[in-house]
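One protein chain is absent from this view; the other protein chains keep their places.
Let's turn to chain A:
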Amino acid sequence: MFKKKIISISSFIFAYFTIFSIINVVYGENVYSDSFSEELTMKNLSETEILAVFNFTQTMDLKEDNKITSYYQLFPRAIGQIVEKYHVKEFHITFTRGSWNSYQWGLNTLPVPVGVEFYAYFDANYDTNENWSGLANAISGVFCASVNYIDRSKSAKPNYSFKPSGSYNEEEKIEMRYGSLSHEGVCTENLTPWIKLLPCQSKMGIAGLLNNYKLFDTNYYSMMAHLIPVCIDSECKHKQLQLTQIISTVFDNKRISKNGNKSWSTESLFGKKISSYCPVSTNSKIKIELNDSDGENNYRLIQSPSRFESSTKDTKYAVYDLISKRYDNLNIGVNIINEKNIQPIQKNIGLEVYRSQSGFAEEYGGFVVTMKNNNIDKDLSITYFDIIPWFVNIYFNSFKIQNTKVKDYQNDQYVNEFYYEPAIEHVNPTILEMKMIIPRDSTTTIEFDFDKKHLLYADYPPDCARGFDVGSAVVTVHNITLGEGYLYPTEDFIRIYTEPIVIILPAPDFSMPYNVITYSCTIIALFFGSMYNAYTRRYIPLVVEKEEKEKGKNETQKIPPPKDSISATEKEEKDKDK
C-alpha cells in the first residue's frame, strides 16, 4: 500500500516536471529572444576628413515584471548582471579622445564631452546613492576605466537638461545621476572589453574592421555604450533592454593616404577588408552618405551598392547589404575623381558655445560662458548645465547674465529657470542649471567669479602641477529634431558640450613637511640644549672654592671641577671685587 503510494507520487512528480520543462522549452524560446544588428556609416565630413560611425545594437527581452531573465543568448551577461544588481533602468557611458572641431565639421550628431561622461537612471524604490557608486565601480571593472572616481562629490542630479531615453510606465519611478571625468584617457584597454560585449567580437562582421592602431591614430575618437529599456507593445507592458554600442571617428585622409589621394575605402581607413557579416545579426549594412548634387562626375563608388536610400533633401545613402555575402573580402569606398568638387556633408543649428576662464594668478578667477545664436529667424530655447567642482568657491553675487540685443535680459521672460546648488567641500559640487531663451542673432554671456581653495595634503593628485580639471558644460537645445544620424532619432533635443577647462590651483611645496620637520628639530635641539644646560648646571658658591683651595694645597686634585663653573664663580668674584 505504502509503496504504491510512493510510486504514484513520484510518477506524478516526474510527469509534472517533464510537462513543465516541455512547456518551458517550447514557450521559453518564443518568449525570450535576443537580437543583434550592425551598421557602419561613412561620409566626407570635410574635404579631407572622413567620419565613420559604427553602430551595434543588441536587444534582450525582459520578463513580464520587467526584470532580467536568466536566458542569455547574445546579450552580454556582464552588463545584465550589473543592471540587475544595482537596479539600473538605463545607463549611458561615453569615452572620447580629442574634441569635436565644430568650426570645420559642423554639429556633432553624437554629442559627447572630452573624457568620460556617465549617467544612469535607477529604480527610485532603492537607495540611489548606493546604487550609483556601485554601478560606477562595476562599470569601471567592465571597461577598464577609472569611472569609480565619479563619486558623490563629482556627480549631480540635473533637473531640466536630461530626459530618459528609454520608455517607462506611469507607475515606474526613476532617479538620475550624472557625472563626468574630463581627464580620463581612452586607449586600447577600453576598446578591448568594449568589443568583448559584441556577440561576434571582432572576429566577423563589421566589428572586424575595428583596428586599434588605425582608430587611435585619428583626429577624433568617441566610443559609447547606451542601455535603455524599449517598449514592445503599445501599452508598454512588455519591454526589451536595448544596448547600443557606437564608435564615431574622424579620419584625417591627408595623413593616411600615401600619395595625397583624396579617395578612401575601408581598406585605406581601417587597413582591413570586410570579412562577411556576423552570423547572428539580423541586419548588417555598410552605408556611404553621398551628396546627391555631386553626381557621378565627381566620385565613383568602388563597388556597386545593393541599393540607394535617400536620407535628406540633398543627400543619399549607398547601402551595402552584407548579408547577401556579395561583398565578402571586398573593399568598399569612394574613388574621388574631381578633387576640387567635394562637398562636405554637415549639419548645423547655428549655435556656438564657448566657456573660458578669466582672471590671473592662483588666487581668484572667473568663468565666462558665451552662447551665440547665429540664426536670423529663430529664437533658441536652451538649458545651460554646469558642474563646478568644490575646489573653486563661487560668489553668487558676481553672477552677470547679459545679452547683446535685450537690455533687461535677467527676467523671467528670458531666463525661465535658475537652479543653483552651492558646493560643500568633499561632499558635492556646485550645480548650476539655467533654462533660457537666446533671441535670434544675439549673444548671451554668463559671467561669475570664484576663489581658488587651498586643499588638504591628500586632496592633491600626483601631477597637481598640471592643474585641476573642470568638466564640460552641457548646453541642451530644446525643440529641435535632427532625425536620421542621431542616436535616438525621435528625440527632440540636441546637446552641445563646451571644452573642459584646467584650473591651476595654488599647490604647496610638497617637500615642505620635511623642511618643517628639519627646521623645527633644529630649533628644538638648540632650545633644549641651552635650557638643559642652564637647568642642570651647578653653581658652586664661593665657600666651596675656598675649601677646594685648601684641599688643593694638601692633596693632588683627582677630579678637576667643571671649567665653566670655575669661570662663572671667578666672574662672580671679580664682580664682587669691583
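Heads up, the rule we're going with is that a residue touches a chain if its C-beta (ideal position, glycine included) is under 8 Å from a C-beta of that chain, and two chains touch if they have at least 3 such contacts; residues count from 1.
Operating definition for what follows: contacts and distances are computed from a predicted model.
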Listed names "DNA-directed RNA polymerases I and III subunit RPAC1", "GPI-anchor transamidase", "DNA primase large subunit" or "Vacuolar-sorting protein SNF8", matching UniProt entry of the absent chain: "GPI-anchor transamidase"
Option touching the unshown chain, where A:N212, A:S263, A:N283 or A:T312 are the choices: A:N212
Among A:D233, A:E363, A:D412 or A:D463, residue touching the chain not depicted: A:D463
Sole residue of A:S102, A:N137 or A:N416 that reaches the chain not shown, by the stated touch rule: A:N137
Contact with the hidden chain (one of A:M60, A:I93 or A:V186): A:V186
Chain A, residues in touch with the chain not shown (by the definition above): 97, 133-134, 137-138, 140-142, 144-146, 148-149, 184-189, 192-193, 202, 211-213, 215-217, 460-463, 510
